[in-house]
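With one protein chain held back, the other chains of the complex are shown just where they sit.
Take a look at subunit A:
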Amino acid sequence: MSLAAEIAVQRGPVTVDVAVEVADGEVLAVLGPNGAGKSTLLRVLAGLLPPDGGRVAVGGRTWDDVTAGVHLPAHRRPLGMVFQDHLLFPHLSVRENVAFGPRTRGVPRAAARAAADGWIERVGLAGLGDRRPGQLSGGQAQRAALARALVGDPALLLLDEPLSALDARTRLAVRAELRRHLADFAGSTVLVTHDPVDAMALADRVLVVEDGAVVQAGTPADVARHPRTDYVARLVGLSLLPGTADGLTVRLDGGGVVAVAEPARGPVLVAVRPESVALYPSRPEGSPRNAWPARVAGATPHGSTVRCELDGEVPLVADVTATAFAELGLAPGSPVWAVVKASEVAVYTR
């Protein structure tokens, strides 16, 4: 059921020319700024927009092949799609929304309803099947949209900014659930997002797209540690550390303890942005709670800042100004202290 696509399509001034391959069970995040062509790519994969060139194949079956004149229309593609603002049909109940796909694909009414109810329960909306979308909260609506996309057991799951319409707190909860559902999903997933945290937390691989072209591809950790363009550096230089939370402290799996501002419990991911990591030549005064000794493993200049890769008990990436970098006399191998405020640490459940 794996996806292999190579498409070219002209959208206004931007020529989107992107190749993607996603294995079964794999999640690919397509990350990029607005107008980079991410959504265009998704619309082509969905069959909503015929490409100007290239081909799309899923599970060995050709969905698009411009030279051969093949274009499978959207409604004949076994896929599920989740949109940014859920797009649940407002005139149908949640159950009817989730059962819509099975019904149009010929599943008898009773079976479609049963399948819908099963998925409504799986996404944690048990008992809300009779509600109208307008009576749901944002998080509930997005869960229902996910159920609607997954109910038919599609070969390909397309997620178009699935979390960006949610408020910060809901986003954490829905992201964690989405992660679980994606882990159970047997088909290929393409996630389009402009939020690096979504990409880092949900994807097995990341594709960074700028101006319609792929500028970098790799695992989330790889892309974060070795950004190839300034945009990527600004966007994804996020350190993601797995650990176990107990209130306001997180014990990291790799050793070390991080103090956080928002209480959490159980397995979590700790995210630290490079610009919130401060470097000191010795342990700073006032004993900040998050201070770790480290060694500079690598340093790459990006514009006016230098990105420092840190080795140590807590592996981090720090952005420091070129001036600070020079004043500290830093070089690969230099010992430093890395300090992060608890309020600058983001925590979300795994």
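One rule holds in what follows: a contact is a pair of C-beta atoms (placed from the backbone, for glycine too) under 8 Å apart; a residue touches a chain by one contact, two chains touch by 3 or more; residues count from 1.
Methods note: contacts and distances are computed from a predicted model.
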**Item:** Undisplayed chain, where the name is taken from the UniProt record, one of "L-lactate dehydrogenase FeS subunit LldE", "Rod shape-determining protein MreD", "Circadian clock protein kinase KaiC" or "Molybdenum transport system permease"
**Value:** "Molybdenum transport system permease"
**Request:** Specify the residue from the set A:G47, A:P227, A:G243 or A:P274 that touches the hidden chain.
**Result:** A:G47
**Absent-chain contact - pick from A:L79, A:A203, A:V296 or A:A338** = A:L79
**Complete:** Filtering A:G32, A:G139, A:G152 or A:G243 for touch with the omitted chain leaves A:G152
**Item:** From A:R61, A:R105 or A:R180, residue that would touch the chain that is not displayed
**Value:** A:R105
**Fill in**
subunit A positions in touch with the non-displayed chain are 43, 46-48, 73-77, 79-81, 83, 87, 89-92, 100-101, 104-105, 148-149, 152, 158
